[in-house]
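With one protein chain held back, the other chains of the complex are shown just where they sit.
First chain written, first letter: the chains are A, B and C, and each begins at residue 1.
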Amino acid sequence: MTEFRDEELLADVICRLIGDARHVAVGAASPIPATAALLARERAGLHNSNRLYVSLLGSRAHTFFTDGARELFDCAGQGRIDVFFLSGGQIDGEGNINLVSVGDYERPKARFPGSFGSAYLYYVVPRVILFRTEHSRRTLVPKVDFISAPGGSPDNVVRPGGPIALITNRCLFEFDRMQRRFRLASVHPGHGVEEVVENTGFAFDRPAQVPLTPVPSAETLRLMRTVVAPMLAEIYPQFAQKVFGVAAPLPSAHA
Amino acid sequence: MTEFRDEELLADVICRLIGDARHVAVGAASPIPATAALLARERAGLHNSNRLYVSLLGSRAHTFFTDGARELFDCAGQGRIDVFFLSGGQIDGEGNINLVSVGDYERPKARFPGSFGSAYLYYVVPRVILFRTEHSRRTLVPKVDFISAPGGSPDNVVRPGGPIALITNRCLFEFDRMQRRFRLASVHPGHGVEEVVENTGFAFDRPAQVPLTPVPSAETLRLMRTVVAPMLAEIYPQFAQKVFGVAAPLPSAHA
Amino acid sequence: MEYLPLMARITRSLDEALAPITDGCMLAVPRETSGVAMAATRALIRRGVKRLHLVALPTSTLQTDLLIGAGAIATLETSAVSLGEFGAAPRFNAAILAGAIHMRDATCPALHAQFQAAEKGVPFMPLRGLIGSDLMAHRPDWKIIDNPFGNDDPIVLLPALKPDVALFHAPLADRDGNVYIGRERELVIMAHAAARTIVTVEEIHETDLLHDPLFAAGTLPGFYVEAVAVERRGAWPLPLPDRYGIDAAHMSEYARLAATPEGFAQYLDRYVYAKRAA
Partner (left out) sequence: MEYLPLMARITRSLDEALAPITDGCMLAVPRETSGVAMAATRALIRRGVKRLHLVALPTSTLQTDLLIGAGAIATLETSAVSLGEFGAAPRFNAAILAGAIHMRDATCPALHAQFQAAEKGVPFMPLRGLIGSDLMAHRPDWKIIDNPFGNDDPIVLLPALKPDVALFHAPLADRDGNVYIGRERELVIMAHAAARTIVTVEEIHETDLLHDPLFAAGTLPGFYVEAVAVERRGAWPLPLPDRYGIDAAHMSEYARLAATPEGFAQYLDRYVYAKRAA
């Protein structure tokens, strides 16, 4: 079996979750989802299926947007974004995410960057994939201290969108919107169910037999390393360098 | 005294009404106001006063708008248009204008093109100048059959804008927003007060002595005929031809 | 309504591109000076399209008069219809006086706001003005509320307008269906608001319009475009910004012929059914 890095495994899993969407958008500071989205586009291209549009926020080369920063959100409001990605400083068992702060909002113990577009996109994008590479009781909590965006909404709130899954460095959870509850879908190679339980702050469902997360194929790794990695260097130079050993472009590269 | 055409007199009067505005916008099918606006811009240029911006709807050369058809209205909503022009198939003594139809709306006796932007711009542009070259009891009526836009609004309606004057082929009326009533300001050369009364379907105030409308100066006529007229040919080829004898550009002129 | 971003394609024929414009659909078209798809309009009349709900953003001239005269329109929603300097729109006026079409009178900024509401995926957009206009009396779909941020401050709310198809003419498109629209940015809003967008263009630009930053700034991405057909002088006799002006002689001829039903029929035979394009 070919050697691979954790990031490559996660990107492969996310790529499968994307499936055959028409338009996948990736927000700021999301190198692994960006890898997965570009990988999905390459695969779609190879299999001559319907064209997959990918929009990487902050990228020049890998977005079609020409109407300014507003377009991503208007596009989602039009129902024209099928898949988006969100993370959280804290994520709880009901799919609530916290991108703001730990402790009392007025006197926080820790501050995160902020909610970005989550308080809107989580509601309107049909398939939101949550990702958090640090899987611990610090990040996966019983109840978030601040709800940047809720995992679900009352029936009278117009909400075509919401979470479908949560991927971490240890496992993949699927989300049941009816029950507002996560279910353990697979555990990554080298990790175990007990480890997942120990490191998860919220309760979740699980089957009697928890499958192992499939590893990326040699073809997938080749695509990621040779085709996708160079694309990532434009907006994630550090990541592309660290994970794929691709040199970051010089500041003059855009000139 | 230099000979001049009625259109030249009206443009000169409107130009004085414009005064020292910062931004004058002119809508579709308004060749005389367009002449006045361009004339005002030339005068402002000559006298080195503050720059006057002119926006001629439908013009390529004489507008700065780059954000599509919406920009004119957003600009007005921002309070960035000082003067605009409106006409009406019917105009009544309270400054109400009708751009829609004569008779019952459901079974009209005559139809006009429609309200254009009047139902918005009449409210938000501080100084709206009404113009109607046909001054008759058919056009200046006691009460319009359809109010495209009212001359005034209740105090609780946010309305920074409204009419300041009405100019016709016979005279100039000024509008009193408090009383919602027109006052005869001047009668054009070759026309008389009695004639105005006879041909006006609504009641209006008038001073004991009604002044004569000043005629355009030789300098003004020179500016209009040599500088402004060629600019008009872009969007008002027929008008430029008829009034100023300026040749209309060929269809290929924009190419 | 579904918004399916299909892969934009350059169609072999104009008729193929126009297939999604079915009888009874809501069709959005731009004002005279922004790129009107006149060749496509003539093709639709030849095909015999019926019962259109035509929305002209925000006004219209020859295109609407032609479609009305050809009996293609059931409902018309716009702010004004005339032939501009060439006078009144004869078929529009005749149809209104005869009660032959359902007219939804609007005002320009209201239509822009209603398209923007659809672009943003919100159910309505507020707008100043309007209160006290008789337009309100005939538009039960326009509502007045008390501004929640004000104090006894009535303001109008306008519902989102989501056309089935947006149709316009532009100078360029590339092989990915990216369309150069330049300054005519209401075309972008139309495409964002509509479920499908069909475009005719003067010519195909052989390199990626999004790759060149100068072109990209004025480009509608192919993501929003369902079909593109090449039609040289496709706006004729109307103008195309920065390309060609209005054909004044033809407009005068139209105004003269369309003054009577017989003359209009002659015009159709000569310029529409005869497939004469220019």
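Some points to look at:
Please note the rule applied: a residue touches a chain if its C-beta (ideal position, glycine included) is under 8 Å from a C-beta of that chain, and two chains touch if they have at least 3 such contacts.
Please read all numbers here as calculations on a predicted model, not as lab measurements.
Considering the complete complex, the chain that is not shown touches A, B, C. Within the complete assembly, A:Phe146 is the residue of A:Tyr53, A:Phe84, A:Phe146 or A:Phe202 that touches the hidden chain. Only one of the listed residues, B:Asp67, B:Glu134 or B:Glu198, touches the absent chain: B:Asp67.
The chain omitted from view is touched by exactly one of A:Gly19, A:Gly45, A:Gly114 or A:Pro207, namely A:Gly114.
The set of chain A residues touching the chain not shown comprises 28-29, 58, 60, 65-70, 73, 77, 99-101, 105-111, 113-124, 146-150, 153-154, 156-159, 236-239, 248-255. Contact between chain B and the unshown chain involves residues 22-23, 50-51, 53, 64-67, 74-80, 124. Annotation for chain C: contacts to the undisplayed chain at residues 113, 116, 120-128, 143, 145, 147-150, 153, 155, 157, 159, 181-183, 213-218, 241-242.
Rule of thumb we're sticking to: only the chains that are shown with their structure count from here on.
Interface comparison, B-C versus A-C: the higher count of C-beta contacts falls to B-C. Comparing the CA-atom centres of all chains against that of chain C, the greatest distance is found for A. The chain occupying the central position, as judged from C-alpha centroids, is C.
Chain A and chain B have CA centres that are 58 Å apart.
Chain C has its Cα centroid 28 Å from the Cα centroid of chain B. Between chain A and chain C, the centres computed from C-alpha atoms are 40 Å apart.
Touching two or more other chains at once are residues 188 of chain C.
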